[in-house]
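What follows is a single structure, written as structure tokens, with notes after it.
For this view, one protein chain was removed and the others were kept in their places.
The letters A and B name the chains in turn, as written, and every chain counts its residues from 1.
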Amino acid sequence: MTYKMMDGNLAAVEAMKMAKVQVVSAYPITPQSNIAEKLSDLVASGELKAEYIRVESEHSALSVATTAQLAGVRAATATASNGLALMHEVLGMTSGNRVPIVMPVVNRGVAAPWTLWCEHGDAMAERDMGWMQFYCENVQEVFDLILMAYKAAEDKDVLTPAMVCLDGFFLSHSMQKIVVPKQELVDNFIGGYKSQNTYLDTEDPMFICDLTGSEEYTEMKYQQKVAMDNAIGVIEQVQREFEERFGRKYSIVEGYRTEDADVVLVALGSMCGTGKHVVNKLREKGKKVGLAKVTVFRPFPAEKIREILSGTRCIGVFDRSAGIGGQGGPVWSEVCAAMKDISCDIRNYTGGLGGRDVSPDNIEKIFDELLEISQGKRKNHTAWIDLKENAMDIRQVIKNV
Amino acid sequence: MTVMQKQQEKHTPKPQKFRVYGPVATVYGSSNTGSWRILCPKVDYEACIKCGTCARSCPANIIDIIKEQSECVVIDFDYCKGCGICANECPVKCISMVVERG
Partner (left out) sequence: MYDVQHNSRGLVSHGVSACAGCGMELIMRNVLEVLGEDTIILIPPGCSALFSGFGNETALKIPGFQGNLENTAACAAGVRAALNAKGNKHTTVLAFAGDGGTVDIGIQSLSGVLERRDKVLYICYDNEAYMNTGIQASSSTPYFAGTTTTPSGKKTGRKDLMQIAIAHDIPYAATASINNLNDLKKKVQKAKDTDGPSLLHIHTPCPTGWRYEPAKTIEIARAAVQTGCWILYEYEAGKVTINYRQKELKPIEEYIGFQGRFGNLSKEQKKEIQDYVTKQYNKYIIKLEAMN
């Protein structure tokens, strides 16, 4: 065990290196680019024994990784934002063929407007593509969750790819001190790659992904649903095993001071660190607030959410993606569905878009609103938190009419 | 060492059934494409020069030339779609396409 200073991207690279990926196909996109760079460095120096395929697009990046893994090796790629959107149809090929690739996604908004910065809109747009989704609070979690994602994804009852989502810049470019275990410990934890489902092998041929009729398509989708259902238990088991081996405790949903809380805020990703800080601050003032950190968004841990939130009368759900046209953001929708039989008031907050910081002040404002609502002092909430008053008048353009 | 011992030592993986998920085809099958046929190739064996052009030109690869046999062009009608390429390509025009059914 050693301590190392690294940013989220390098932690992701370190984890993929320690998983001994044998094929890397990567295409640069801000803020993921130094994952592609660092992996190429490692391959060039021989520190990572892998084939590096310098692909010409994200679409090809995931195509290469998917067929490489079908041909029998652990394959790696990573992306962000529009790159993830370009992968969209290949995501379905990976998950539908049950190829357990683990892919870091460095969260960044999808254009338009062009943004380079963090929000979860990119990953949320892919939430129904049959991939597991893990969300990281800090750089240590990036490293740890990638290792756990390999073990869960490759489990024979899961065989489902996983995105490990890390907030663009807030984590990808934030240097933090993390614990890096010995290679031997990682080897013992995840082991070498074995094709457990279908594979491409001239010694044992089969044809993968031919046309499927309506008499079987439903069943194959059901298999994926069952795999996701299985994944909840498998991830929890993997987290327990991880704690035994590496000493760090994880949960699919972490309840932070939620036991006796009057109000709880549900959130994902790096803002949970800020959220915990605000919880502590408000607790000192006697305000009984708590935070529920959703580490695994796909499969959605509904039961765990109910366990943590039941008894809380007023719940806020923070969506770091706009959920345009929906009744609220995707996290809120899921929480509402999980809590449908439990009497409570669930409010949706949208913010932190396109790189805007989710500040302690904003979180404090949310908690105060939730407390007032729970005490009957307030009816409405500020659904778009931290929205400028002149939102509709950002630009005025002179036109030739 | 007996022959049996030697055979046991030579490792050959045994085919076993496994459950797999997702779309995969493991049956090497064949459609009954012979049922598509409207025109049927008919060979004038007297005229045939046994050159094999028809066999090489057949998209389904179902024509055999058996030189020692009097009916030297053997077509597998389970699969012949009746496309007529064999008849068209025959250098001595010894294959004609006749109506299979009314």
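Definition applied: a contact is a pair of C-beta atoms (placed from the backbone, for glycine too) under 8 Å apart; a residue touches a chain by one contact, two chains touch by 3 or more.
What you see is a predicted model, and the numbers here were worked out from it, not measured in a lab.
Between the chain not shown and the residues A:A85, A:A125, A:C209 or A:A302, the one that touches is A:C209. What subunit A contributes to its contact with the hidden chain is residues 22-23, 25, 49-51, 53-57, 59-60, 63-73, 75, 89-90, 93, 200-202, 204-213, 215-216.
Residues of subunit B in contact with the chain left out of this view: 15, 24-34, 36, 56-62, 76, 78-79, 81-85, 87-89, 97.
By our rule, only the chains that are shown with their structure count from here on.
The geometric centre of subunit A is 53 Å away from that of subunit B, both derived from CA atoms. Residues of subunit A touching subunit B in their complex: 96-98, 159, 197-198, 206-212, 216, 220, 223-224, 227. Within the complex formed with subunit A, the subunit B residues making contact are 20-26.
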